[in-house]
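Notes follow the structure.
Note that one protein chain of the assembly has been removed; the remaining protein chains are unaltered in position.
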Amino acid sequence: MIDKFRETFREEAEELLSQLEDVLLELETRPDDVELINAAFRAVHTIKGSAGMFGFEKAGRFTHDLENLLDACRSGLRAVDSRVIDLSLRARDKIRAMLAEADSSAPFDEEAQALMAEFRAAVEDGSQLSPPPGSGKAGSVKAGSVKAGSGTVGATSLSAGSGHGSSGADTGRTATMQPEATQTGADKPGFKAGTDETYRIVFEPAPEIFMNGTKVLKLIEELAELGTLSVVPAVEAIPPMDLLDPERCYVSWNAVLTTSSGINAIRDVFIFVEGASRVVIEHLDIPDEDGGRQKRVGEMLLERGLVRPEDLGEALKSQKRLGEVLLENKLLKPSDLESVLAEQAHIKHAQEHQHDTGAMSVRVASVKLDQLVDLVGEMVTLQARLTSSTSTLGDTTLSGIAEQLERLVSQLRDNAMSVRMLPIGSTFNKFRRVVRDLSSELGKDVELLTEGAETELDKTVIERLNDPLVHIIRNSLDHGVESPDDRRAAGKPPKGTVCLKASHSGAHVVIQVSDDGKGLDMDAIRRKATERGLIAPGEILSDADAGLLIFRAGFSTAVSVTSVSGRGVGMDVVKREIDSLGGTVSVETSAGVGSTISLQIPLTLAIIEGLLVRIADEHFVLPLSSVEACIELPDDAGQTSNGSRLLSYRGDLLPYVELRDAFAIQGTVPGFRQVVVVNSQEHKIGFVVDAVIGDYQTVIKPLGRMFKDVSGISGATILGDGTVALIIDFNRLAHSARAAQARSA
Amino acid sequence: MASKNIVQRIQLEKISGIDGVTDLARRIRDALANSNRIEFDLSAVVELELPAIQLLYAAAQSAVAAGGEASFAGPVQESVAARLLVTGFSKSLVRDGQVLQSRLPGFGAPGGRS
Partner (left out) sequence: MAKKLLVIDDSAAIRQSITYILQQDGYETVEAIDGLDGLQKLDSADRFDCIITDVNMPNMDGITFIRKARENPKFKFVPILVLTTESQGTKMNEGKEAGATGWIVKPFSADKLLAVVKKVAE
């Protein structure tokens, strides 16, 4: 690309070289003229700097040593004498010849090599022996030795150049080559490139960093582009308005970055600010998941010198969480705690993913995986029976073996589950087609952006997410993104975007579909909901609640029914499907800017954290994530006149369901019973049970076809003693309870 | 002088960088002189730079110290929401100004320790 300026450069260099000749000749008569020396240096410097860019690398390298010599003269380290001028003139002719050569890659000829050695020798003899012109600082002894030895030393120097020539030239070359070596090092990622490494980065910008036009946030964004970044800004140093100098920087950052680009890529980000600003980059060792242990918060705080050991010891005595205690007593800055927590989470994540890259993979039929998970499930069950049997037998040898087996089985279970995890990206690709086809059908121009395609979810969950996501994306295209004309009128680019994003959040995956369309028309939604009787006239709903109305059955605000979004079926299906996955839906919207629908989905369906409860001799499991509290059934709770069951809970009336009745369980009702309060679709509801047994991690077994239509049960699990416990579909139960209540009201 | 309880709304420029920061600081100081309740409107902002963000935090501190608060109104553009998230100021992508205040850890908390 730059080649087209090769001729321009050659002409320019030609001109510079003829100027150089004039200047050198004049210098001969006025060797102390600083302006002339500067002019000579400038000409050589320009040629040297540009030659390499236009395909004259050889001339560039050759000129490098001449430039050093002239620089020494310019800065007063060496006198301009006839040797300098003679060398420079010869060099000038040589450069000219080199620029005329077609091939820049040929090795230096003998003449060029000899000249280069002489440049270096001339710098050395000057710097050792010649006092800076016009500077009287050189001591008398030195001045004496100059006079005495100038001729001979020049000769030794030359003979050194030819005799130990190689050593002298080599040192010279290494010295000059070094910056180039680092330069290429910075261009290419470090030698560790390719594998993921994790670094801790501290960035404390100089207070006056804004003054030279540096955009600080840009640097953090560049870091983020290198890989996975967890970053916490320390905002505590920002003073109140009356003390603030708006042109001063007060914020600093603590970051943890996992990248395959190598440490040089990180250094490159800060290359212009290092020095004035404090930049510390440390490599972090990520311990193996099974080998190493996660560092505790206290340990990390100590390591970083953020708390004093005695304060930490004191704080650890408290019952409360360490971080809270330290913050309360002002022994720690909030952002420091946050950054330690972020680092901990980051390392945990990196640990889980460190074997991802570069490993070999094997294709396995998914049926086989399902079987494996099934078998592991059986094994977990059997193992629990073994444990309980050995404890009754009281044989220590046997219980030792059982304990070891328990550990192995739980590892096996986690492993088997992880095998079924798939990156969600595989489904993302399908949606590209949906968006493409649909936008042409609707006459809209819409681009689909995806993010977090590597986020993993259980295969069965991914399959069940497909339909809901299609509905949401269709809805965004149909009702969200405007036509190109409308968008132009609203001052937006004619091309709309729909962004599909997945990310981990604890035991959940969050999937967001956002568009940059017109947003939900909240007034229209409220109006329509009132018309359809979904809300009472005059009922006040927050925007978030109103947004959720679009997921109610029979809801559609589009003026005309389009072929795409259909007749208001669709979004209610989404809500139902996500509920059945044990997930939640939320909507964020902003008029004119767009809306975002977020789905929070549990990582896996196969294993749930459950709460085990008992009614008579039957066991049931409720998903723990939805349980809010367990309370005693008050004596005064009972049926009201209209048949609905309510009890008072935290000052409110809480509807409740008698599971004994719901599942028609016989037997005597104990005097003392408990109520499990769960959150079901933004409502609370209580389930009355005989006893709450406790936490229970369990493998879900699907029910056979015969039980497909049994309402209120979503699956089964086998307990340690071999009996079956049913998993309660509490959403369904809550729904029918509410329906019954509505009928009787 | 206006009542201390009247919310002073401050609209930020499309490009809120270092260049306009002295002017923005002056506007915030004027507003704080009249009220302890400030509302920032970020809806026009496409580029939000650190100097402006610092001012928002400083203003929030001063407002809280005077018994009021600083909050946000109106939508937040994608580029601004994304930048706040990537650089660690917010913990999620916030497009709605009304919730932004609650998603910025340390916003309104006393600081200025050196």
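In this document, chain identifiers A and B correspond to the written order of the chains, with residue numbering beginning at 1 in each.
Note that in this section contacts are C-beta pairs under 8 Å (C-beta built on N, C-alpha and C of every residue); 3 or more make two chains touch, one makes a residue touch a chain.
Just so we're clear, the structure is a prediction, and the values are computed from it rather than from any experiment.
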Hidden-chain contact residue, picked from the options A:N212, A:Q411, A:N466 or A:S503: A:N212
In chain A, positions touching the absent partner: 1-2, 4-5, 8-9, 12, 41-42, 45-46, 48-54, 60, 64, 67-68, 71, 176, 179-180, 183, 187, 210-215, 218, 222, 271-272, 275-276
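By our rule, only the chains that are shown with their structure count from here on.
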Residues of chain A touching chain B in the complex: 210, 213, 215-217, 220-221, 224, 229, 231-233, 235-244, 246-247, 249-251, 253, 255, 334-335, 338, 512, 514, 516, 588-594, 596
Partner chain A, residues of chain B touching it in the complex: 17-18, 21-22, 24-25, 28-29, 32, 49-51, 53-55, 57-59, 61-62, 65, 75-78, 83, 86-89, 93, 95-96, 105-107, 109-114
